[in-house]
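Single-structure report; data block below.
The complex is shown incomplete by one protein chain, all other protein chains being positioned as in the whole.
Should a chain be cited, it is by its letter among A, B and C, assigned in written order, with residues numbered from 1 in that chain.
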Amino acid sequence: MFEKLNEIKVFRDPIHSYVKVEYKIIWDCINAREFQRLRRVRQLGGAFIVYHTAEHSRFSHSLGVYEIVRQLVSENREIHNALSEYDRLTVMLAGLLHDLGHGPYSHSFEAVTGISHEQITGRIILEDSEIHRILANGSPSLAKDVASVIDKTHPNQILSQLVSGQLDADRMDYLLRDAYFTGTTYGEFDMARILRTLQIREGKLTVKESGIHSVEDYIMARYHMYWQVYYHPVARSYEAILHAMFRRYRELLELGHESIFAPMDPFMKNEEVSLEAHYQLDESCCNYGMGLFTQCGDPILRDLADRLVNRHLFGYQDVESEEDVMLMQKKVEEAGLDPRYYLLEDTASQQPYVPYHKDKENFVYVLCSDGAVRELSKCSVIVSALLNAEDKKDYKMYFPKELD
Amino acid sequence: MFEKLNEIKVFRDPIHSYVKVEYKIIWDCINAREFQRLRRVRQLGGAFIVYHTAEHSRFSHSLGVYEIVRQLVSENREIHNALSEYDRLTVMLAGLLHDLGHGPYSHSFEAVTGISHEQITGRIILEDSEIHRILANGSPSLAKDVASVIDKTHPNQILSQLVSGQLDADRMDYLLRDAYFTGTTYGEFDMARILRTLQIREGKLTVKESGIHSVEDYIMARYHMYWQVYYHPVARSYEAILHAMFRRYRELLELGHESIFAPMDPFMKNEEVSLEAHYQLDESCCNYGMGLFTQCGDPILRDLADRLVNRHLFGYQDVESEEDVMLMQKKVEEAGLDPRYYLLEDTASQQPYVPYHKDKENFVYVLCSDGAVRELSKCSVIVSALLNAEDKKDYKMYFPKELD
Amino acid sequence: MFEKLNEIKVFRDPIHSYVKVEYKIIWDCINAREFQRLRRVRQLGGAFIVYHTAEHSRFSHSLGVYEIVRQLVSENREIHNALSEYDRLTVMLAGLLHDLGHGPYSHSFEAVTGISHEQITGRIILEDSEIHRILANGSPSLAKDVASVIDKTHPNQILSQLVSGQLDADRMDYLLRDAYFTGTTYGEFDMARILRTLQIREGKLTVKESGIHSVEDYIMARYHMYWQVYYHPVARSYEAILHAMFRRYRELLELGHESIFAPMDPFMKNEEVSLEAHYQLDESCCNYGMGLFTQCGDPILRDLADRLVNRHLFGYQDVESEEDVMLMQKKVEEAGLDPRYYLLEDTASQQPYVPYHKDKENFVYVLCSDGAVRELSKCSVIVSALLNAEDKKDYKMYFPKELD
Partner (left out) sequence: MFEKLNEIKVFRDPIHSYVKVEYKIIWDCINAREFQRLRRVRQLGGAFIVYHTAEHSRFSHSLGVYEIVRQLVSENREIHNALSEYDRLTVMLAGLLHDLGHGPYSHSFEAVTGISHEQITGRIILEDSEIHRILANGSPSLAKDVASVIDKTHPNQILSQLVSGQLDADRMDYLLRDAYFTGTTYGEFDMARILRTLQIREGKLTVKESGIHSVEDYIMARYHMYWQVYYHPVARSYEAILHAMFRRYRELLELGHESIFAPMDPFMKNEEVSLEAHYQLDESCCNYGMGLFTQCGDPILRDLADRLVNRHLFGYQDVESEEDVMLMQKKVEEAGLDPRYYLLEDTASQQPYVPYHKDKENFVYVLCSDGAVRELSKCSVIVSALLNAEDKKDYKMYFPKELD
């Protein structure tokens, strides 16, 4: 039995009206420094450069994911009854903590450092940390169980699916939240209905047939958010320059240049970083470093950082053939620029369009009105059509606008 | 005649749907580094600590103020016709640029440094800067005129009132925007109706009688936002500690301690700071400094910074009499703490409740159906009642929770 | 113990997202003919003539009131625990059924017939009807108890206050619903917060101090809705003509003219009408009768009905003195019109502005943070000011536009 708070604590939230906290252990985790740190990491990387109000943090998203899981395991009777209190708490904690390891500009930064936020998340939960001590205090096995729900090794796969599967709390929150904070309407769908129609059948998370339209709507919302927000060419230009800047700094260090910004250095060395180093390198810290880069001696690093800080982004062009790239490469070189940093490609294969991932463990199942459980595309004309749709590809190259 | 863009540029915005830019000079100002910098300064100080999604920047607010002014001078026929194109552009620019001088955590920071953001705003517009060059390029007198609208010395007082008077673009945007991003409903009112009913009569900005209810609603929205959001005791606790931390750092420097974070130092010396120093000290930079403070040698500065970063805020208590303060002061001292930093008072007289400021130049005037122009409280039962209401005071003291 | 449905039934509702039904007896009442009849009675009388989308029915409002009561007695723990299951069901039923006796255009119609909807509501619940049989089936005392909650004679006054007191389900639903369907924003307030902060203390329904701002907002919402929607001069013109039309028809019958529309006749005779007569006279029926009036022989009745059907409403003028009325009366008479039907007055004393009714049983009480229970105006600067505000009066006369 886990201790409850004297009265339910609430956070006002534009997406869920209120995020409600009933258990003391949840409350303690929220107040732990590793969780508070998420206030200093934005949810969306470069999107704020296109949608100027997309400035929300991973802190609010994490609370949102927790809230959706909470609603699922407490208000959806079938799911509530299928899980023990221990499992319910485990999965709520997994929802709350699943993004704990995120650092600044994860997408680009991790691509350079090779250190994934999943790894760090696991370490924070399992190694010495405020969070770890709170969990261990709750129950000896809890930290391990929470971590295993997050990394999908937990014996009860349903728990992982609630947090991040196909119809999962993670995605539902970020679609609704990112839609709200960008001010677009593309990400909206009827979450309440999906939550009401989810069930556990044959050991699988299934949705009742009456919820299919909401699921179709959710899949379309996901598709639209990807192309309208996450894959917006200008946001990708920002990300591409970020990636180039981090790469350049790593190269400078490798070439023996002296450090410009110490808190970033440990990440550039292919070594395991300490959790303390991770805590320190939040987005404010990284931005400060970028400010130092704008004044540094290396003209490439200086220019790339300046472009990010003052929003002088690269222009872009669709790539139809290799020739397009070669022509532009020539231009870049003629302008005296290093194409490794001034001609950035970003192919569709890196960012595939997958409105609905068709791999076995990620099927969405439907509980049909005849009692059978079928895979979603068998019951939805829309989803079936989308599965057979050809990939939408978008292969672009980015380069200084003056070269166009 | 000012140059127009080939096609109207738009920013998606949750408050105004779209922010529309027609003039090249507006577009250029938005892209100037001094304006882009506002992306790195949050709109609300400590409120994000209470309303976790209140993470929006002064950049988006500034665009919003511009958009409201734009609507007023282009879609409200009476106001459009009353102003020349030059004046319309002047006032749109004033709306866009009025917050240019804001730095990190302005409220607390300025109280310690004595450097107001209004001063800095004026300097950026009038001294050497990208913004200044863009304005000067548009017309020789433009920078001066924009600055004078902002500091209210412009001969046509209507222009200043549109930007920041009583029914002004600044306040309308921040109330709606802060309501949206906190997720409260308190700040909502029918802005479209107010904009439609504003007129210029007898040289004054007046609202048509049919718009009175919207104005009453706006005044109540303001009142509620102040008490629910801006004056929230927890937000004030955060601000009070911020103020104490900045004070402590200044004191350390004054006492001859060596610098801990150089970018902050020039602001602590009662000297005029360079604009470059101002540009550099954005919120990321300040947060990085706060991170350094958490590791510094001074136990007071270290503790205060740690409380802010990891959200171990002070508790609070209403102050009924001086005795309350003296009792608590004793407790603080007994605990070995310095009351100058560990017992922080925040009296109502600093933050008076003024739903509607009754000083001459700030009257709201109503164009009554009989053709007369009367001051608002003469026409509104509600406003008249509020004017006679006693001040709502809230005198609190803040101190470490463990002392309670 | 009352029977529950196999699964919770829901109605999609724009105000409450879903109206949820768990008990079979609630479900049965909704499906009873007397309740279904409310689909054929609009919620707002003449307001749809001003706000063209205000076409919603008393059916949806009744479901909404039920839903608010349901949330209060099931989700607000304090209230839930203070009431037995029997009382909870009683008050939910009272919320659902409180408007059962409404007929077409109640305001004007009842003023002519002298038969109040409250009377009819009581009779439907207590006399022979589908609703009565369903209640009697549930428990022998239930019909009587439900009726007594509605007419406020129930020993537990809390129950009546939940349905219609000061912070009551009835008003909260209609303010939000009417705001939604008129498309205004004036009626919005934070209902969720009020519901969360309601408590029973010292035998009174009280609101926690932290909910005061929501209550202030609710009181202002009520004020604005009254003046912007319910008391809109054009809507009152429509109501005034309705009233005159019904009056004229009654007069014709009294003068011995033959019946024009039989279903309306029993209501015109100062006798008790049968429930069957009531059921038959829904709004469709009344509108059909009005259509017949437009073709009848009496020029006054014909003209008044035509004005309503084809929206040729009366104009209006503020009445400053009795002289205004007398002057207009002369004009009306000179035009050969009968002032009893062509000069309609509507004084403020009939429609007083009461943002917050200060009579003993209708106090709103606040549970202050010091534990004391105080009347609202003692704790709210706003409410206290409003109580001392002078009455807003609006005395108008209505007459054919061509006379102006």
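Quick note on the criterion: a residue touches a chain if its C-beta (ideal position, glycine included) is under 8 Å from a C-beta of that chain, and two chains touch if they have at least 3 such contacts.
Everything numeric here is computed off the predicted structure, so don't read it as measured data.
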Notebook entry, point to check: In the complete assembly, which of A:Tyr18, A:Tyr86, A:Trp227 or A:Tyr395 touches the absent chain?
Noted result: A:Trp227
Item checked: Omitted-chain contact residue, chosen from C:Ser57, C:Thr206 or C:Ser237 -> C:Ser57
Next item on the list: Write down which of A:His107, A:Lys144 or A:His213 is the residue touching the left-out chain.
Entry: A:His213
Check: If you put the missing chain back, which residues of chain C would it touch?
Finding: 11-15, 17, 31, 33, 36, 39-40, 48, 51-53, 55-57, 59-60, 63, 180-184, 280, 282-285, 287-288, 291, 309-311
Checklist line | Footprint left on chain B by the chain that the document does not show | finding: 17-18, 192
Next item on the list: Go through chain A and note every residue touching the omitted chain.
Entry: 184-186, 188-190, 213, 216-217, 220, 223-224, 227-228, 353, 381-382, 384-386, 388-392
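Note that only the chains that are shown with their structure count from here on.
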Item checked: Distance between chain centroids, defined by C-alpha means - chain A, chain B (Å) -> 32
Next item on the list: Would you mind listing the residues of chain A that make contact with two or more other chains?
Entry: 17
